[in-house]
Each structure stands twice: as C-alpha cells, then as structure tokens.
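Input: one structure, supplied below.
For this depiction, one protein chain was excluded, whereas all remaining protein chains were kept in their positions.
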Amino acid sequence: MRLIGDKGMRWILLGVALSAIASLLTIALFIFHEGLPFILRVGPREFLLSSEWDPQSGHFGIYPMIVASLWVTLGGMLVGAPLGIAGAIFLNEFCPRPLTRIIKPTIELLAGIPSVVFGFIGVMVLAPVIRQYLGGPGLSVLAASIVLGIMILPTIMSISTDALAAVPNSFREGAMALGATRWQSVHMVVLKAARTGIVASVILGMGRAVGETMAVIMVAGNAVKVPHSPLDSARTLTANIALEMGYATGQHRQALFATGVVLFVVIMALNTVASLAARRRAGAA
Amino acid sequence: MQAVAVSALGAATLGTLAVLVFVVFFVLEKGLRAISWSFLFSNPRDMGRAGGILPTLVGTALLPMVALAIAVPLGVGTAVYLTEYTRETRLTRLIRFGTDCLAGIPSIIFGLFGFILFVSMLGMGWSLLSGGLTLAIMILPTIIRTSEEAIKAVPLSYREVSFSLGATRWETVTRVVLPNALPGVVTGVMLGIGRAIGETAAVIFTAGSSLRLPHSLLDPVRTMSVHFYILAREGISTENAYGTAAVLVVSILTVNLVAYWTMHRVLARRSR
Partner (left out) sequence: MSLPAKISLRGLSVSYGAAQALQSVTLDIPAQQVLGVIGPAGSGKTTLLRTLNRLNDLEAAARVDGQVLLDGKDIYQAGYDVVGLRKRVGMVFALPVPLPMSIYGNVVYGVRLGGLRDRARLDSLVERSLREASLWDEVKDRLDSSAMRLSGGQQQRLCLARTLAMQPEVVLLDEPCSGLDPISTAAIEEALTVLKARYTIVLVTNNTKQAARVADTTAMFLFGQLVEHGPTDALFTVPQDPRTLEYVTGRFG
C-alpha cells in the first residue's frame, strides 16, 4: 500500500466509486441498444397502441400489456397505499412504543419474503376464493392487485414512517396545546407536514409495482387481451418479457427488449419524481 | 372521532401483520412436512417430482457468494471514497443519484441486461459467473448505503487521533474506521444476501436452471427460488414446491434476523 501512496489510493477509490454510475449507464445502454431500434422501426404508435401481440405473424402491439400493467399497478396502489400509510400513522403516532418496536421490525422482516412465495400463496389461496365468490378464472387482475398491494405495503409504510418521524414534535405539541386531540393534531398538522414524504413513498411503491414480475406471472392469468374487468385474466409488461424471453429469437426478442425500454423509462421517471419529492421535503424542512 | 380513527388505523396495521404472518405460517405449515434430511441433501429425481433439493441449496449458497465477492469491495470502496476521500461535490451527488437509480431498477430488467451482456455477448453462458455479476450490481446500492452509514457513524475523534499519530488516510481507514464500521457493513451484507436468495427473475435469465451440481464458475446453477418457481408453475409437485418454499422462507428470515440483530447491537453499543 505504501507503494501506491495516499494520492494513488484516492484515484483507485474514485474508479471504484464510479462503478455504480458505470453499471447504470451500461444497463441503460444495452437495453436501449437492443430495444430502441425496434421501436423506431415498427413505429412507437404501432408498438404502444396496437392490441395485437402475435409474434408468430410479426405483430408486436403491447397495448394489452400496458393496460394490464396500469390496472394491476393502480389496483396494487389501492390496496397497498392506504394500508401502508395507515400502518405508518398508527405505528408512529398512536401505537405504544414497546409494541411498535415489535410490530415494525416484524413487518419489515416479513417484507423480505420473496415474490415467488407471495405469488404462490396468491395462486393457492387467493385465486380460488376469488373464483368461488366473485367469478371469473380467479387468476386475475384483482388477484394480482391484492398480492402486489401486500408486497409493496412495507415499502410505503417504511418510507411514510420516516416522513412522519421527521415531523418535529413541536408541531404535535403545538396543536395539542391549542386543544386538539391527538388524532386532530395528526390529521390536521402532522400529515400535512409529512405530505411530500408520504407522496414520495407512494410513487416509489408504484415504481416497484410496475416492475414486479414473478408474483404477477403467477396470479394474473397472463391472457394476451385487454382486460375489461378486474376479474379478467391479464398479462403485464413484465410478465410478457419473462414468459417469452426464454424462447424468443430475432424480431420477437427485440420486441421484448423494446418492452424493457418502455418499462425502464416509466420506472426511471417514477423514481426520479419520487426522489425530487423527497429532496424537496428535505429542503423545505 | 379519535377512537374510531385510531381503531381503524390499528385494525389496518394488525391486519397487515396478520396477512404477512399468515403467509409465513401457511408456507411453513405445508412445507415443513416435506422437509427431511433426504429432502435437503439428496438430488432431485424426475425433474423435481421426487427426491431432494441439494443442487438448489448449493446454488443458493454459491450464487450470493460470487455476487458478494464483487459487490462488497466495490460497495465498501465506494462508501469509503464518498465519506473519507472527498467532500460533497457534484460528482458525489451524481454517484448517489446513480446508486439510487440502480436501486430502483426492476429485476426483470437486470435479467435482460445480464442475459445480453454476460450470457450472450461476453460468452459466459448461463452460469454462476453471469448470475453472480448480475446479482452483484443488484445488491451494490444496498451495500453502498449501509456501508456509508456505518462509516459515517465512526466518531470523527478516532480519525483525528489516528492522523495526529502520523497515519495516512488509507491507514486510518483500514486500521481504525473500517474495523469499527464492520458490524454495520456486515448488516448490509446480510441484507444483500437476503435479497439475493429471494431473487428469481434476474437469476433465471443469467444463471440458468440446470439441476446439476456446478463444478466451475461457468457452470449453470439453479437456486431455490427458481426451483420453487418451476415446480409451482409447471405443476410438477405441490408438495416439493411447498417444501422448497419453506426452506427458502426460513433461510431468508434467518439471514434478515441476523442482519437486524447485528444492527441492533451496533446501535446499542453506540448509545452506551
């Protein structure tokens, strides 16, 4: 080490530190390189808005998958966001400390369960229930929404909890000193103060929902049709890639990479918005 | 009004907890039955319809190791650079932004990337190496974040003392800062392992799904999560699927528990 010297070490470590950016750029480069030409050749409108996905005959419209991803994501948010935020509020504002110290880590721990397991439970437990009581094939947008919601819930809860914890106690005390009950101080003052952080958590959750693959493959049904009801089977963008990548060649493969491009852009956009929101909160506070 | 609101919130929270606990117990209840010495330590027969899951255990153990061998030096090195060798500049903000972006990329994209670059273009094929490299990039942000926190938590006074005794920056980092940041770094490593074990989409497309025991870095492997997925989706064997899932869940929970416990001990020691 004395041979390299402190100055030399700094350059080496700088190189190492650039590995994260280098990886990111390389990933973007390859995905775009494989997928973008296809989109440009076929035409974005045809690619994104055509409902016909039939690789055998050379039709690569991903509109059904876009709709499916949209529905499944929104459905997941409808399930996950309220529960996640409710959990964050409860644990941070109302739950007695000793209990919070047990419940919070437990929920975070259980969030480590892999997506395939969640998907499997969805297939074995949730889908039959849906089929029996609500009709349809069971493996549906609804099933995927519920499973996805439960999966992203811990993320939303965790970040929202951070946002709530960052609100200074003086806000709460100030409100209560004016005669507000704890609940009133929370929903009138604290929530407003934590709003940006909570919104950021929801957007981040959306990003993760859009990108989820394995669980969705298992419970959403994977029919290549535009879904018209939550009970319909549907195939998301991610599922499409994962299901067909194994045997796709030539144009077909490029079309799947093109789908990857769409996913990449959407998720990067969502994450950037979430980061900006989080940064604004930090700046304003 | 408050009572209603708080009850609703509490119910939602406990409901969430209940669902998650249910998932774990459901898997364990159905899966533990299938687990036995032979299940764990013998090879699968008939594509997994019968026999055990030994190759997948090996794969699940080896793949994170390869990933860590790459991600830990890169991640800790990045964290050291950001905290010890530079101030906050545009470059450091860029590095952090890149790290955050990397953390948000879904695993299927990593799978595509790993497939195109490692498996196909670099000719590594479906292998431990392809999978390990891909997983390394996936867990890099986690390692960087936790290492940075751990390093920042080492008191400034330790560094000052080291410098005042005539140490160079690198000596200070290796002899004082990193040894003290070690528990925090280990926490990050454990979290990374937990994530790597549960990863499926990226692994299928880079490490393959061969049921043979690997003999070199360029051999394909099948991890437990991939095996579970295949058993479940192809309907090969529900019983073995549950068994694999049970082992998978127990492994991940254990690794994460160790991570949390280490983190807890670090925080406790610091506050003393």
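All chains are identified by letter, namely A and B, in their written order; residue positions are counted from 1 within each chain.
In this section, contacts are C-beta pairs under 8 Å (C-beta built on N, C-alpha and C of every residue); 3 or more make two chains touch, one makes a residue touch a chain.
Please read these numbers as outputs of a predicted model, since none were measured by experiment.
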Contacts of the unshown chain among the visible ones are B
Thinking of the whole complex, not just what is shown, which of B:Val19, B:Leu54, B:Leu91 or B:Ala167 touches the missing chain? B:Ala167
From B:Phe25, B:Phe41 or B:Tyr158, residue that would touch the chain that is not displayed: B:Tyr158
Can you tell me which of B:Gln2, B:Thr92, B:Asn180 or B:Thr238 touches the chain that was removed from the display? B:Asn180
If you put the missing chain back, which residues of chain B would it touch? 87, 155, 157-168, 171, 175-176, 180
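Quick note on the criterion: only the chains that are shown with their structure count from here on.
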Rounded Å distance, chain A centre to chain B centre (Cα mean): 18
Per the touch rule, the chain A residues reaching chain B in their complex are 1, 6, 9-10, 12-14, 16-21, 23-24, 26-27, 30-31, 34, 82-84, 86-87, 89-91, 94-95, 103, 105-107, 109-121, 123, 125, 150, 153, 157, 181-184, 187, 204, 207-208, 210-214, 217-218, 238, 241-242, 245, 256-257, 260, 263-264, 267-268, 270-272, 275
With touch defined as at the start, can you tell me which chain B residues reach chain A in the complex? 1-2, 5-6, 8-10, 12-13, 15-17, 19-21, 23-24, 26-27, 73-74, 77-78, 80-82, 85-86, 94-95, 97-102, 104-113, 115-117, 137, 140-141, 144, 168-171, 174, 194-195, 197-201, 204-205, 225, 228-229, 232-233, 241, 245, 248-249, 252-253, 256-257, 260
